[in-house]
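What you see is the complex with one protein chain gone and the rest in place.
Now for chain A:
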Amino acid sequence: MASQTHSNTEGTTETIEVQHGEAHSAGFPPFDSSTFASQILWLAITFGLFYWIMKNVAVPRIAGILEDRKDRIAGDMAEANRLKQDTDAAIAAYEQALAEARNKAHGIASETRAKLKAETEARRSKAEADVAAKLSAAESQIAALKSGAMDKIEEIATDTTSALVEQLLGTAPTATDVSKAVKTALN
């Protein structure tokens, strides 16, 4: 039919074919090789441009952002670790100081206790010694008084005896006899 039309009028055929071509083109569009050149060219232009933008702008930028973040996080972690170590050291120092203070306090307390104890002890022994001295002095005085009194008793007894004997017998006995007799009687 096409050849028939062709033989008749060339102009009509062309318009029909153009209309036909625009409506359905030649067969299945993805396999229409007449469009390949244009698609390849425009893909090369657009994809080439896209690759250039990605390589020179987008990728370095995102990589930079991610790198910065990684560095920042690593830095912050290191800082946190350092602060933690500082804290640990401070705690250790505090605990050491506390232990030292406690030991010191303990030492002062026991020292004071020992000192006070020694003082008390000294005072007590001094007082005891005083008391003992006073006691022995009093005892010796008592003993002296006692022996003095015994002597006087003997003397009185002798005198009384010699006076009695003289009254009874009329003659005074010798002093030796009297004292001998009194001594015998007293003991």
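Keep this in mind: a contact is a pair of C-beta atoms (placed from the backbone, for glycine too) under 8 Å apart; a residue touches a chain by one contact, two chains touch by 3 or more; residues count from 1.
What we mean here is this: contacts and distances are computed from a predicted model.
Between the names "Cytochrome aa3 subunit 2", "Putative ABC sugar transporter, inner membrane subunit", "Peptidoglycan glycosyltransferase MrdB" or "ATP synthase subunit a", the one given in UniProt for the chain missing from this structure view is "ATP synthase subunit a".
Where chain A meets the omitted chain, the residues involved are 23, 25, 28-32, 34-44, 46-47, 49-51, 53-55, 57-59, 61-66, 68-69, 72.
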